[in-house]
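I have a structure I would like to understand better, so I am pasting it below and will then ask my questions one at a time.
Every protein chain except one is present and positioned as in the full complex.
As written, the chains take the letters A and B, and residue 1 is the first residue of each chain.
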Amino acid sequence: MSDELSAWQLILNGDPALFAIVRLSLAVSLSAVVLAALAGMPLGALLALTRFPGRSMLVVLLNALMGLPPVVVGLAVYLLLSRSGPLGAMGILFTPTAMVIAQTILIVPIIAALTRQTVEDLWAEYRDELTAMDVSPAGRMTTLLWDARFSLMTALLAGFGRAAAEVGAVMIVGGNIDGFTRTMTTAVALETSKGNLPLAMGLGLVLVAIVLSINAAAWGTRVWSERQAG
Amino acid sequence: MRAPSSDLPLVLDNVSLQAGATTILDRLSLTITPGTPTLIVGPNGSGKTTLLRLCMGLALPSAGRVSWGGRADSKPVRRAILFQRPVMLRRTAAANVAYALAQARTRRSQRAERIAALLQRVGLADLAHRPARKLSGGEQQRLALARALARDPEILLLDEPTASLDPAATRGVEEIILMAAQSGIKIVMASHDLGQVRRLAGDVVFLVRGGLCEQGKAADFLDHPTTREAAAFLRGDLVI
Partner (left out) sequence: MTFRFSSFAVALLLGASAAFTPAVAQDRSIVVASTTSTQDSGLFGYLLPLFKAKTGIEVKVIAQGTGQALDTARRGDADVVFVHAKSQEEKFLAEGFGVKRFDVMYNDFVLIGPTSDPAGVSGKDIESALKAIQDKAAPFVSRGDKSGTHSAELALWKQAGIDIAATKGPWYREIGQGMGAALNTAGAMNGYVLSDRGTWISFKNRGDLEISVEGDRRLFNQYGVMLVNPEKFPSVKKEFGQAFIDWLVSTEGQTAIAGYKIDGQQLFFPNAEKKGS
């Protein structure tokens, strides 16, 4: 990427390096959200609907894990995937796959904790009706998750926001390799450390604009859906 | 697929329910048998809602026994309940009914037909594709009735279903309840509206402070109450 041009000019010129970076950032963070949702939503719903000894502690722990420092997650995943580590033979360190893994771990607690709270609140409202209709435990989970879908969408956006914004995890497990594992956030960090502050700021604003568009699209989807199904 | 057992007669045998230090139901014995609608009346706090929840199996007694058709297990085989404020699933009216049919293990091939029939029966056929949460109070209660009837119940329990509705909506709901009663479904309904009792009741159960105070045919109870509390209640006095 040319240092001389501003971020805006790079967009207008269709700079391939910039677009590759944007594509990678979105691919990594969106994949992480999908995987975290697949793992975190059933986990959150299960936690909301079951009672067992130690449950309160687990809920507190899950809430606390929302604040996992990205750089710590990155370090832990790095040690796992390093050639000297237990999963080194997979050879996926310094690849986008490792970045997706790290970000997924980072945001599963957010999605699970928010799902748990949402489903628990909804269960209080739905409990009598669903019990009266003799709904199975699995059925309760799917019914509540589906009925709570608008609130859960917000949970997904929170997870996506966290993933798209972090730099610590992807920097360590990805290595910020030019043309391969460089994302928007690591590019901003790099340009800042090179003293290209205007370019760094421009890239940062591009990232914010993209995240804003995604949130706007989610909002539009919700409005349309509500019209269909209330 | 469904067990051939019946939920009737529904027998409450010396049932009490405590919540902490408060006694909500006090040594109450009652038998529900097939027939005309039974209306449960009494002042606020007399235990009407709790009684219905026990009959449905949503609550367990602290003492005494509840049995359905001689069985003690509370799985709702062929009974359904309506609450004062129904909870609409976040989907269309037709989808709500479909959900109830699915939970009642209706065969898939029959569902479309039954949805249409049920919506017709409760007068919501035109609103089939409206989001259920956007329906009016009366329409939502009628949809709840459709859901309950989807279970093909023997007993239909209703907890003051028209308390929040205007007279027109109330009439709509009462018509459906009467038709259900005529088709052989046992109606057990809590009500605070004596006019409604007169319109719907076959017999009346009068509760005071969690206990069974008086019981009998509707006409007898309304015109010739035998207990002091019943007379006071019918007069409009506060029964403390």
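Please note the rule applied: a contact is a pair of C-beta atoms (placed from the backbone, for glycine too) under 8 Å apart; a residue touches a chain by one contact, two chains touch by 3 or more.
Bear in mind the structure is a predicted one, so any value in this text is a computation, not a measurement.
Of the chains you can see, which ones touch the chain that is left out?
A
With the full complex in mind, choose from A:T97, A:T115 or A:T185 the residue touching the hidden chain.
Per the contact definition at the top, the residue touching the missing chain is A:T97.
Out of A:L12, A:L58 or A:L197, which is the one that touches the chain we can't see?
A:L197
Going by the touch rule given at the top, which residues of subunit A touch the chain that is not shown?
Answer for subunit A: residues 3, 23-24, 27-28, 30-31, 34, 37-38, 82-85, 88-89, 91, 93-97, 100, 142, 146, 175-178, 180-181, 192-197, 229 touch the chain left out.
By definition in this document, only the chains that are shown with their structure count from here on.
Of all residues in subunit B, which touch subunit A in the complex?
Those in contact with subunit A are residues 53, 56, 58, 75-76, 80-81, 83, 86-92, 95, 99-100, 103-104, 131-134, 147, 151.
Hey, which residues of subunit A end up touching subunit B in the complex?
125-126, 128-129, 131-135, 139, 143, 146-147, 149, 226-230
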